[in-house]
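One protein chain is absent from this view; the other protein chains keep their places.
As written, the chain order gives the labels A, B, C and D, with residue 1 at the start of each chain.
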Amino acid sequence: MKQQRWIRAGWPPIVVVILVLLLWQLAVTWGNTASWLLPSPLKIVTEGTTDMPRVWMHTLATIKIMLIGFVVGSGLGLVLASVLHIVPGFKAGFYPLLILSQNVPTIALGPLLIILFGFGVLPKIILISLVCFFPVTMATLDGFMQTDRMMYNYMLMLGASKRQIFFKLELPHALPFLFSGLKISATYSVMGAVIAEWLGGGQGLGYYMILQKSSFRADREFVAILVIVALSLLFFWLIALLEKWIIRWNVKRSS
Amino acid sequence: MKQQRWIRAGWPPIVVVILVLLLWQLAVTWGNTASWLLPSPLKIVTEGTTDMPRVWMHTLATIKIMLIGFVVGSGLGLVLASVLHIVPGFKAGFYPLLILSQNVPTIALGPLLIILFGFGVLPKIILISLVCFFPVTMATLDGFMQTDRMMYNYMLMLGASKRQIFFKLELPHALPFLFSGLKISATYSVMGAVIAEWLGGGQGLGYYMILQKSSFRADREFVAILVIVALSLLFFWLIALLEKWIIRWNVKRSS
Amino acid sequence: MSKLELKNIHQSFPSKKQTTMVLSDISLKVNDGEFVSIIGPSGSGKSTLFHIIGGLLMPTSGEVLLDGTPVTGQKGLISYMPQQPALFPWRSIEENVILAQEVAGIARDHALAAAREWLPRVGLGGYEKELPHVLSGGMQQRVSFLRALLSPKELMCLDEPFGALDALTRQEMQAWLLNIWEQNKRSILFVTHSIEEALYLSDRIYVLSNKPSTVLEELVVPFGRPRQEAIMKDVLFQELRQHIQGHLRKEVQHDQGR
Amino acid sequence: MSKLELKNIHQSFPSKKQTTMVLSDISLKVNDGEFVSIIGPSGSGKSTLFHIIGGLLMPTSGEVLLDGTPVTGQKGLISYMPQQPALFPWRSIEENVILAQEVAGIARDHALAAAREWLPRVGLGGYEKELPHVLSGGMQQRVSFLRALLSPKELMCLDEPFGALDALTRQEMQAWLLNIWEQNKRSILFVTHSIEEALYLSDRIYVLSNKPSTVLEELVVPFGRPRQEAIMKDVLFQELRQHIQGHLRKEVQHDQGR
Partner (left out) sequence: AQPNAGATASPSAAMTTAASQAPVKKLTDVKVVLDWTPNTNHTGLYVAKDQGYFEQEGLNVQIIQPGEGGADAMIASGAADFGVSYQEGITQGRIQGVPIVSIAAVIQHNTSGFASPVAKNIKSPKDFENKTYGGWGSPAENAMIESLMQTEKADPNKVKIVNIGDADYFTAVKRDIDFAWIYYAWTGVDAELRGEPMNMIYLNKYSDKLDYYTPVLATSEKMIKEKPDLVKAFTAAAAKGYQFAIDKPEDAANILIKAVPDLDPKLVMASQKWLSPRYKDDAPRWGEQKRSVWDNYANWMLDHKLLDKNLDVDHAFTNDFLPASSK
């Protein structure tokens, strides 16, 4: 029965993915789209297997900085949300900075980061963290604001300290929001890593992609894109799974 | 009293902004940072006022596509979330596509959009919408999932149709989540517009910025960034205000 | 013909370790226009029974019949007042009252007019436009009660409708409910914790045992209609009360042993 | 010296149109080791009064004294059971029970041991590890009650602790509370809707009028301790009951006029 449920839950995404690939293949084949513009899935897969070892190497490099960036970023996001929530006045005060952090374009920020931190992995991690922290912070802050009024009042009456209210009530209550933010961040983290790799350096899917693009190798460029999408999906599902595992009290439907 | 509250709420962000600008000015002045790398706020403001008319024109262009993109994107995001939530199987099925939509880098997507839709405003709107819809969809979907169990059961017992449950319960209940998503989207929308302007076209802050960068006018580049940040802030606050105005039942603290 | 009939309802909930049997072979019925009460220890499964009648839960086994047709698992056929008020926080009081009517497809204007007419009668005049969070517990319960009362269904299932009311307001609401019921004779299934309330209001009373719950006794209340509060002082009333109490006492004491 | 003293408490809530006066010049006290009940119509402001005592609300005017020192607006000094259970859905039953103790700084192990010892006594043995949503309304109320009972504060404020319990479970809990109280004589302030309950349990009873609420009467209950349930059949008991009921009836009828 458990297996059946897996199959039941598993088929819709598989069907959709297959459908999309099929449509794509047909569009390319019949639509006469030039393959240097939009290669067919078949071509991409063929190319991907041919260039496998290098793609794999680049993928590993990307996964590494993505994971570090995501963990640092969303960890920071949670801490930041907590601090902004707990310290009065901070939230209003720091909103402008939060928004600022998302609105300095990479082309302006990148050179500054590199000049400050060199060509190593640090500026990349910073960039990915910058991408990842924001949805987490925003969603978690909103979560804190939504704390159940009755429970909050009860905690106040108990004489709970701010700290106790935070850890015993607000934080667990905001978990669904936190995960909402984490899922958004997880989705962005791979792209964040790719963009960070454009900062420079000689490996990673971002590097590979831009190189292929500049040699007009659309097929290989799309290999990179496919890997990126697959990575994000995987990562997203991992976070979603974690959510299911942690948030178990919200059994909604007794159907 | 009302005025006092405004002043009370207004000062933390103002203080922080002033502090940051001050620090920046000092860092540039004392740190001997070359002004072609990071111009001082004073220089930026001076330059901004000098080049005012052109900056203003570009700002208007950006605001226009940003607004259209945001409205289309987040409207679509809400509709999409609703459809995915209501139609069984769709949610699981379409997650991969949602994630895909966020993981095709602009450098690959841009050319495709241009081939399909030309160099006009349409591909830009599409790009901005693509940026904006995602946080809205994800947050709203999570909101739908968090619907209060007791109320949901009550609606079921009443024999409410899926439609009724959706409009009378799930949608209003998910509003805080929706706004959480909208605020994230609002923050991204300006950057989205700037990136979209790199797709081509001869106006907008993105265009202005890249042009200034290529002629090493860091001061003007930062004028553009400052305007971008200011726009985002403004837009974010607008959405936050709207949220406060719409979600009035969640009076949390009777203090 | 009976309005509602439950046939051999069993219900068990799977839990981490073992499965808890909550209802064990419950059969009961409510005739057309009859006022039937259910009394039982806390946690015996009364609310669960209502969920089954309302179609929210599929019973592990057994059948629900409404007007003679099997409706097990069908929703939207009864008017229901849940144990917890479950008011929608974003709706004003009057909008909360009309919710059940809205869902049943009654025109909003019409429903609102009715709500505004009835709210003062449950002591909530002047609160029409307020949001639920400003109401006291008892006031919320009255809103929830009114919502069920105005729902256009023939069978009303009320889960402890007056639990959060003070003795006097409660008596008033009882008298008032009785009055309404005697006028239009809807069928009512009523869960209460007060034996007096059950005796005062009902035609028949089912006494449930502790978990797993069975029908301990079915008791026909021998008082005529219309009833006055005075019957509460009747000797027979007191005797019946003692009788039911005795039954329950055994149950609850038995329970303590677990 | 009195444990708790309220001096001329006024409370009004600003609303959209006008300001509603809820409490008007309430003064009352609870002596050391005394069991005091408050009875009043639904919506008269009993829960509001508790919020003021607990420091959640600053009264519009008036003072709260605990052990003679003014503590208006200070929180965390009393043990409190809210009208709605307010259980934390992500905590298991036993973790919910120890919440108040945790906040008061009692070691978790110690608190858990106490919770596990007491849970079976309120009929919830075997539910220690379950989440609150599997409990029935009455069971949740008992959890909330236990949570307040185990809180290490000298004054206990209970807001309708037994409202959702059936008659028998209720009697049992009453007897049991009385027993505990007689053993360690904590001071108790008790809101109830049942006049019998108030008479059976309390040393003194305050009867509140309808909104704006004033103390209609302060009544000393003349029965000795320890008390038996048998006193409920006492003639004096019935007379007192009638007396209070009469008071309230006027209030509630008066209220209908609005």
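The rule is short, and it goes like this: a residue touches a chain if its C-beta (ideal position, glycine included) is under 8 Å from a C-beta of that chain, and two chains touch if they have at least 3 such contacts.
Remember, predicted model here, so these are calculated numbers, not experimental data.
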{"item": "Omitted chain's touching partners, listed by label", "value": "A, B"}
{"item": "Given A:Ala160, A:Leu199 or A:Val227, the one touching the chain that is not displayed", "value": "A:Leu199"}
{"item": "Touching the absent chain when the full complex is considered, from A:Val45, A:Val79 or A:Ala108", "value": "A:Ala108"}
{"item": "Candidate in contact with the missing chain, chosen from B:Ser40, B:Thr106 or B:Ser129", "value": "B:Thr106"}
{"item": "Interface with the undisplayed chain - residues on chain B", "value": "34-37, 106-107, 110-111, 114-115, 118-119, 197-202, 207, 210-211, 213-218"}
{"item": "Sites on chain A contacted by the missing partner chain, in the whole complex", "value": "34, 36-37, 54, 58, 106-108, 110-111, 114-115, 118-119, 198-202, 207-208, 210-217, 220"}
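Here, only the chains that are shown with their structure count from here on.
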{"item": "Distance between chain centroids, defined by C-alpha means - chain C, chain D (Å)", "value": "26"}
{"item": "Centre distance in Å when chain A and chain C are each reduced to the mean of their C-alpha atoms", "value": "50"}
{"item": "Intercentroid distance (Cα basis), chain B paired with chain A, Å", "value": "17"}
{"item": "Residue numbers of chain A (touch at least two other chains)", "value": "149, 153, 250-251, 254-255"}
{"item": "Numbers and ranges of chain C residues touching at least 2 other chains", "value": "56, 84, 133"}
{"item": "Residues of chain C defined as touching chain D within the complex", "value": "13, 15-16, 39-43, 45-48, 83-84, 120, 123, 125-126, 129-130, 134-139, 142, 160, 163-170, 172, 193-195, 245, 248-249, 251-252, 255-256, 258"}
{"item": "Chain A to chain B touching residues, read off their complex", "value": "9, 12-13, 15-17, 20, 37-38, 89-90, 92-100, 102-105, 107-108, 111-112, 115, 134-135, 138-139, 142, 145-147, 149, 152-153, 176-177, 179-180, 183-184, 187-188, 190-191, 194-195, 209-210, 213, 221-222, 225, 228-229, 232-233, 236, 250-255"}
{"item": "Complex contact set, residues of chain D against chain A", "value": "51, 54-56, 75-78, 80, 82, 84, 86, 88-90, 99-100, 102-104, 131, 133, 151"}
